[in-house]
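All protein chains but one are shown at their positions in the complex.
Order as written gives the chain letters A and B; numbering starts at 1 within each chain.
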Amino acid sequence: MKVTLKVWRQKDAQSKGAFETYPMDNVNEDSSFLEMLDMLNESLTVQGKMPVEFDSDCREGICGQCGMVINGRANGHLEGTTTCQLHMRSFKDGETIYIEPFRASAFPVIRDLKVDRESLDRIIIAGGFISSHTGSAPEANSIPIGHATAESAFDSAACIGCGSCVATCKNSSASLFTAAKITHLAKLPQGQVEARKRALNMVKQMDIEGFGACTNTEACEVECPQNISVMNIARMNWEFHKAIL
Amino acid sequence: MLDAKIPEGKLQDKWNNYKAKCNIVNPANKKKLDIIVVGAGLAGSSAAATFGELGYNVKVFFFQDSARRAHSVAAQGGVNAAKNYQYDGDNVYRMFYDTIKGGDFRSREANTYRLAECSASLIDQAVAQGVPFGREYGGYLSNRSFGGVQVKRTFYARGQTGQQLLLGAYSAMMRQVNTGKVKLYNRHEMLDVVIIDGKARGIIARNLATGEIERHAAHTVVLATGGYGKIYFLSTLAMGCNGSAAWRSHKKGAYMAGVSWVQIHPTCLPQSGDHQSKLTLMSESLRNDGRIWVPKQKGDDRHPNDIPPEERDYYLERRYPSFGNLAPRDIASRAAKERIDAGHGVGANKNAVYLDFRTAINEYGENVIRERYGNLFRMYEKITGINAYKEPMKISPAAHFTMGGLWVDYELMTSVPGLFALGECNFSDHGANRLGANSLLQACVDGYFIAPLTVGNYLSGEIKTGKISADHPEFEKTEKEARELLDKLVNIKGNKTSDHYHRTLGRILWDKVGLERSKESLEAAIKEIRELREDFWQNLMVPGTKEEINSELEKAGRVADYLELAELMAFDALNRDESCGAHFRSEYQTDEGEAMRNDDDFAYVSSWEFDPKGEEPILHKEVLEFETVTPTVRSYK
Partner (left out) sequence: MRKINSLNTTIIRKVLMALTGLFLCFFLIIHLAGNLQLLLPHEIAQTQYNAYSHILSGNFIIKLVSYVLYVSILAHALLALVLTIVNWRAGGSKYAVDKRRQVSGWITRNMGILGSLIFVFLIVHLADFWYVYKFGHPPMDAAGNKDLYTIVVEVYKEPLYVVGYVIAMIVLGFHLWHGFQSAFRTLGLYNFKYHKWVKYFGFFFSIVMTVGFAIIPIILYFRFAGG
């Protein structure tokens, strides 16, 4: 199949970017979207031109390193998917595809489609952990945790930290990301001891990083590759209020 | 003769004896000691977190944008531990035995035993960190069964166990970043290790986001850089996985062992064309309910649903009636290759076999199958566009895990003093074949429980050394070499991409140093690899410069290393005139086509030294002494 790519090229955070047009012939419709970009990059490289920089690693939807805005949607038009899981067969032959980086103040562009998401790491550094030293753990079965509790903690813990929630949010809020971690640990008995401090510190860090406020539009849940529920955000709010009072 | 420094005493006392006698560093002195960790997967993160907790100053380097992305994240099935929660007769010894037998008796008894011994603590550790393992309705931890064992000892967090364990280690490490004991260097790639007076004293790293070359000094360097399975180009590994840190350390004196032992995983999505960048793994658990078959008739082009049962060859059930579709990975992969090579392969490229759920769907209903594997069927449909409830999946073997790696002693120290290797990048615990759910375990045990003590033992001799300076002439020299290598890559300005070379190399390795090898194929491979390498240094194209972000340059450096490592793989396989585990030499097989081991001549670890001058690597043998177990023939008939 044939497609026309309009790829955002930007040298670094300071530069002004613009779309470049690349016509692509002979795209295999079984190839993934990123494999199609690999193809583009190989042809650019052979011509001695700088390839399009983009992040990707596992290419099976779990590492969270890939991510771009395709035709105006985070990770393309499919819901709940990572960019690497998007395949060319879901595009039309002859289609024009616009590719942009995730855009948010807290995600400065490094080059082209690569953005810096360290802000998400810093939110975890602020408190997204249980303070247990290696060696200090009690016997694993000493605290029974109900099946349903463990499963719902997993639902929150499944976050892959890709930042799609931020990219799709009209407010560029990292609430779903932050809430998923706060909720995961708040649901488990092990996480109770530090729940208060964790909620306060992570929420504050989220603000410091310059993410926006949640207005419950629920777009994040739709685009989240792990379908993490917006109810996590409500739980984060609850944990935060408890911590303040 | 290599000395693995195995502690005295009976097998079950060795680790305790070591712990009792090893030297330790007092808290005030730990503050004065610096550790560099390369790699932030399970082994690297868990080690860095623990080093930080102990009070050392830690720097962690990794090429990903966040430590949470390392490829440990992609492990699906689970992690083994001898907890015996099921009371099904499991214990440390049984787990040790399963592991050493699974590895076809080509691993060190003491290391393997220690792996089993520390497994229970890992589960405690992970639960304390908040890892949401699957649980029974009563609230206690649940277990699964995995290939190659007769007990249920696998702990799991749905199909994302690796992710959850990694996030546990990541969060423990982030806590140390918060306290200031650990400093992270993301988007950094190690270019070389710096050795001063025979000891590893730091690394040269490239900041991938800016192109800057940096020097980092420390009292010890810990590598946790994963496996090199990506050398086959098409593999289940992540795009960035590479063997460069290990290979460049090898070139600086660290030995590599068991290099050709690469696990080929039987249930992956087949290659469908040249566009493909990786092969996705479909969890081994699918073989619990899926039946594997190929058409009896060669080149049968009918739709699988139109082929009647009597014209299907359920070859695993036929050849291994007692294990059937759940035969171990090396065996299942080889059997698939045998059928494909005999002309029975299916799919557009005739390179796959069917994994059919029809029997299970008829027996339990589609809903039950959906409940068990729904996420995998969804993933399969996303990638292939095929609904596997309606027709069989097409699967194919793919490169997955490297049992081989840097040679380490009992302390996980390489042959270079002060240079340690943890997790998949060392060779130690799995012998010639790894059992499912043991890789997460090894990475964690190395990082949380072993390295903190053994590295401490080494550092106890470094208290008086004082701060290591990055201005030392060796740093200058190594940095210069690293820059020269980058310049060389950038300046060829030929007409072929590093992906082209990588793909070509992958094909050579897959055909000649893959599931099945022979003297002829290996010798041919060495020749072809050398020619390809020659061509690489003539015609490679890397656009741009080294002073900027340049993903083509990153790839080129990795491929340059693969082109050398591949040759060592072939030498390693050529040296071993026997078949064991993942290493199947077609000359050494039984009449029924099973692997034929030769314990009299090959009960050793082939450990290779890099010879910068010679044509061929230098072999050092570490003889495997079996004091507790007696090697037997692995049979799954």
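As a convention for this text, a residue touches a chain if its C-beta (ideal position, glycine included) is under 8 Å from a C-beta of that chain, and two chains touch if they have at least 3 such contacts.
Because the structure is a prediction, the values reported are computed rather than measured.
Put simply, the hidden chain is in touch with A once you look at the whole complex. Among the residues A:Leu5, A:Met36 or A:Val69, only A:Val69 touches the chain that is left out of the figure. Among A:Thr4, A:Ser105 or A:Gln192, only A:Ser105 touches the chain that is left out of the view. Against the chain not displayed here, chain A makes contact via residues 8, 19, 69, 71-74, 77, 79, 98, 100, 103-108, 168, 170-173, 183, 200, 203-204, 207-208, 210-219, 222-223, 230-235, 237-244.
In the analysis below, only the chains that are shown with their structure count from here on.
Once the centre of each chain is set as its mean CA position, chain A and chain B turn out to be 27 Å apart. On the chain B side of its complex with chain A, the touching residues are 46, 49-50, 53, 64-71, 73-74, 83, 85, 121, 123-141, 157-158, 160, 163-164, 167, 170-172, 174-175, 177-178, 184, 186, 209, 238-240, 272-273, 275-278, 280-281, 379, 382-385, 448-449, 452, 493, 495-497, 499-500, 541-544, 549-552. Taken in their complex, chain A has these residues touching chain B: 28, 30-32, 34-36, 38-39, 41-42, 44-46, 48-51, 53, 55-65, 81, 85, 87, 89, 110-111, 114, 116-118, 120-121, 124-134, 136-141, 143-147, 150-151, 153-154, 157-158, 160-161, 184-185, 188, 190-191.
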